[in-house]
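Here the complex is missing one protein chain, while the rest keep their positions.
As written, the chain order gives the labels A, B and C, with residue 1 at the start of each chain.
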């Protein structure tokens, strides 16, 4: 059913865990369909220096989470935003068709983490701006 | 499917043939359903002295024809009319249920042969009566 | 007792290599293919391999192969499934007067549920006319179902021609290929069929497993609802061992089909000619040349089929007849009647279907034995004496 690469990432997932002082956190998925992924990123100079995940879900969900955290390390935020769920699946040598929809959301979680970082950054900037204006 | 007795009468049918100078002949059955029996009887003093048959039909049809010709020999006509299709089937240790209706008509053929004999006898008597009246 | 099996159209023994292929799937490799662990994957692999083999042999895609519980289920599924799924477009179905009961009775069932069915006549050889099919098509026709070859008389129908007509008119086309699968080359694109039924036990595979080929895009309502097996088209834990057996049997049938058929045709013709020579007043049934390699069907005038079969059985020969008595019904074969045969001649039909293990000796044995049986039964037959006394008179 699963490719060898999926099984490898499932069995030995890379980057499991949380980043306590993360710059961005993204949560994607839905307990109703059984897959929830949370991704933490550490950003420096617009580049993702570290990424970690926690995932509740099936083999595909865990493997895609693991793969996406591998793929993004060292990428700029804009590059990271280019990574699609399909690209993650491809990097894993494909996923069974019925897994494409609900278990292949790790890229979405990553994008949310980047949005979170950018929102925060904007917020900080605004706060700084606001501070400067005072 | 068939009892041993049926198979015996089918394999070694008794009284096959015609009686050229028969006193009564009965035909029963229908080529549409695949069973036609013809029975010839020889009668003396109201008693069946001989009976023969020819049958187009399945194992049950042949066996019942054989059995009925055996059963009637030596019987009076009234006794012979008591023989039912069911009695013939019973004498053969039974027949499969789907054979009871269309293949188990030998007694009917016999009864027709008896009717034929009686009609002829009546006709002869009437002819004699008619002759006497002239 | 010496036994000669001449009823291969009814069923065939499982070939040793087929049984061997099946065996592991009863015991060690017993997993449920819907499960994800080792045993399940192993079983799943086996049925997917089988699916690919079958698909390749009939020129289909693996996803178009549905495994079923046999030929009757395939026929029922194809016909009811297409009828129910497409009734919004129309409720008219076309079939022939010589179909197997699995098709015929299914059409009768559809009639009881508001469908209209046209039963096309056949000619005296049992052939359906493609022109008649074309003429019968109406705007509300949703399905045509015509068998590939007839199980009684062996006549091979002009399926490709009918398929072309059906496709032109945009009507689904099903063929019951239960008698041809494994016996003749089958290519679903050449035959232009959307649905095609097979049954393994007709080609040295096990009983209780079949195939329904379903062309991509063909809408069908499931016959058996439930679990998601067979891509949700046929529920039920897959009969893994028998599916493996079916594929193996079809593969073996495909290999060396030409040589096998040449041999069968030689045997068949030896048998037909022998019968004609040795038994007077005997009539060949079915098409003289467009017929299944192993099929011989004759009517022996003045005598009835079951009594012939019983006598043959005493001699160790297994054969079949279209007589009513052998079917448990009151009517003789609807196939023979549809070909215009009188009832009493239909009752006297005898089908001898040859198979791989039959030899020339088998043929000679039946040619030796049958004339005596016929003579015995004719001596008992009122029809025979009538016909011959009339002839004398």
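Definition applied: a contact is a pair of C-beta atoms (placed from the backbone, for glycine too) under 8 Å apart; a residue touches a chain by one contact, two chains touch by 3 or more.
As the structure is a prediction and not an experimental result, all values here were calculated from the model.
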Among the options C:209, C:267 or C:363, the absent chain makes contact with C:209
Touching the hidden chain, out of C:56, C:97, C:134 or C:235, is C:235
Sole touch to the unshown chain from C:310, C:354 or C:370: residue C:310
Contact residues on subunit A toward the hidden chain run 7, 10-11, 13, 16, 18, 27, 31-38, 54-62, 98-99, 101-103
Those residues of subunit C that touch the unshown chain are 3, 5, 7, 10-14, 16, 19, 22-23, 26-28, 30-32, 34-40, 68-73, 75-76, 100-106, 108-109, 199, 201, 206-209, 221-228, 235-242, 306, 309-310, 312-313, 316-320, 326-329
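Going forward, only the chains that are shown with their structure count from here on.
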Separation of the C-alpha centres, subunit B versus subunit C, in whole Å, is 41
Where subunit C touches two or more other chains at once, the residues are none
Subunit A touches at least 2 other chains through residues none
